[in-house]
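In this view, the complex is presented without one of its protein chains, the others remaining in place.
Up next is subunit A:
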Amino acid sequence: MITFDSVSFRYDGAARPTLAGVDLRVEEGELCLIAGRTGSGKSTLLGAVNGLVPRFTGGELHGTVTVAGQSTHSRPPQEFAQLVGVVGQDPLAGFVTDTVEEELAYGMEQLAIGPETMRKRVEETLDLLGIAELRHRPLRTLSGGQQQRVAIGAVLTAHPSVLVLDEPTSALDPTAAEDVLAAILRLVHDLGTTVVIAEHRMERVLQYADRLLYLPGDGTVRSGAPAELIAEADIAPPIVHLGRIAGWDPLPLSVRDARRRAAGLRERLAGHLPPGPAARGGEVALTARKVTVSYGERIAVREVDLALRGGEIVALMGRNGSGKSSLLWALQGSGPRRSGEVAVPAEGAGAQGTDPGAVSARQARALVGLVPQTAADLLYLQTVDGECVQADTESGAEPGTCRALLDLLTPGIPGERHPRDLSEGQRLALVLAVQLTAAPGVVLLDEPTRGLDYHAKRHFGQVVRELADGGRAVVIATHDVEFVAATADRVTVMAEGEIVADGPTAEVICSSPSFAPQVAKILGPDPWLTPDQVAAALAPAASPEGAR
């Protein structure tokens, strides 16, 4: 269906090619997962399928890309509309009209499809994706998962034979991600659509993939069966790590496969227990009482009580729109707060502590630091060094403080680089360093792991642990259960603006199947959460078959 014939691509001014000598074939009806670290060229590969690369990005493309026998060289992306459907990372950015029904029809209008056919296809697509009840809704009022399904529906109405998806579930909570994946699988199984999908959260997609395209980062692409290729890939979901630790061959890709083979591993682990939550929690670093946030009629956070202790990492979970971000902003003092109290102990503030919402922005920042969801909003200077110097002056810190913090978090970021040219993980580190320059005792992070690959996530987890070990209280709002399992001490789950669960990580996330990490699903009911815990438990035993 899709063929790349010795394709090489280099962005203008780039030192080395993003793709070099790529030869590959994707057969009709396959679900094909593209995996690789950040910056390895996944998006470039996806864009090349319908010719957006190089026509929209610039750069030089050699070789030929053909879809169903048509070369992208001779025809612009517009002419591929009925062959290739493309869904970008942010569905909202790609919407042209403003209601669901019109958006579904837009592509067909461009292709001059007859009115009766259009009517019929819109109805079919609404049903296929389970969004019929949303048909008259304005697109901006939909939740993230609904928007993603509408975006998929909007390209499906043109009946493309290839569907290209760039990170379709990375911004979604576990349940919404499942809805979107279920819709995609239905297309593959019922309509035989060829699907090419790039996803950082491989644990969600790997088990369904017929083919894995692995980008090691040197411009080449390796293509093969997922179970074989993943064995040598440097990025892998927790289930594959567990398989490697246990020495399973072939590696399991789905929880079901692993669970069926896990009896032996469970026996070996009998007698061991994962390290319980260390006695963390020093001084109380922040207390919130009956915090309420409302936007007009809508109540985003309803009378939430929360206590944070120094040295503790708290994960804040819950579906999109459950009030996580509103709570973080209210705690920091910069966001609206209808009622309730927030108190942070500070020098000279007495027993009650200081309310970050009642002092100036500069003082609030020294009490509670917040890294917002779109971290890049905080950056506006031309170079990394410029941002660091600015951070030192605005926090009244010693010159060089910010740069030293940055080197501690992620060493080796060139100072003259433009912040926009940093990788996702580096930019996050820069913003975090800027916020830490003010030396707050409480650090709040809103969706920090979005767009990070497994390595960057692991590194970021260590950074967060160091912050906590330094006596700070850290709160991370996130959808990423695997990251929570590996990093957090305590999990708080929100729904409809209220806290519905609050307790040690293992207790909270293992009690609900949609929040449980893969390892817990495989080794349950024992509370193992991460492959690292299992490896540590097995290591002293040094069992010969385990050390492969």
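Throughout what follows, contacts are C-beta pairs under 8 Å (C-beta built on N, C-alpha and C of every residue); 3 or more make two chains touch, one makes a residue touch a chain; residues count from 1.
Just so we're on the same page, contacts and distances are computed from a predicted model.
Asker: Pick from "Multicomponent K+:H+ antiporter subunit F", "Protein pafC", "CbiQ family ECF transporter T component" or "Phosphate-import permease protein PhnE" the UniProt protein name of the chain that isn't shown here.
Answerer: Matching the unshown chain against "Multicomponent K+:H+ antiporter subunit F", "Protein pafC", "CbiQ family ECF transporter T component" or "Phosphate-import permease protein PhnE" yields "CbiQ family ECF transporter T component".
Asker: Tell me which of A:Gly335, A:Gly425, A:Gly451 or A:Pro517 is the one touching the absent chain.
Answerer: Of these options, the touching residue for the absent chain is A:Gly335.
Asker: Touching the hidden chain in the complete assembly: which of A:Gly63, A:Gly94, A:Pro216 or A:Gly524 does that?
Answerer: Of the listed residues, the one touching the omitted chain is A:Gly94.
Asker: Check each of A:Ala20, A:Ala68, A:Ala81 or A:Ala307 against the chain that is not shown and name the one that touches it.
Answerer: From the options A:Ala20, A:Ala68, A:Ala81 or A:Ala307, the contact with the absent chain belongs to A:Ala81.
Asker: Of the listed residues A:Ser71, A:Gln462 or A:Ser512, which contacts the missing chain in the full complex?
Answerer: A:Ser512
Asker: Determine and list the subunit A residues touching the chain excluded from the picture.
Answerer: 50, 52, 56, 76-82, 84-86, 88, 90, 93-98, 101-102, 105-115, 118-119, 122, 133-134, 136-137, 140-141, 143, 145-146, 154-155, 158, 175, 178, 319-321, 329, 332, 334-335, 360-362, 364-365, 369-370, 372, 374, 376-380, 391, 394-395, 420, 434-435, 438, 495-496, 512-514
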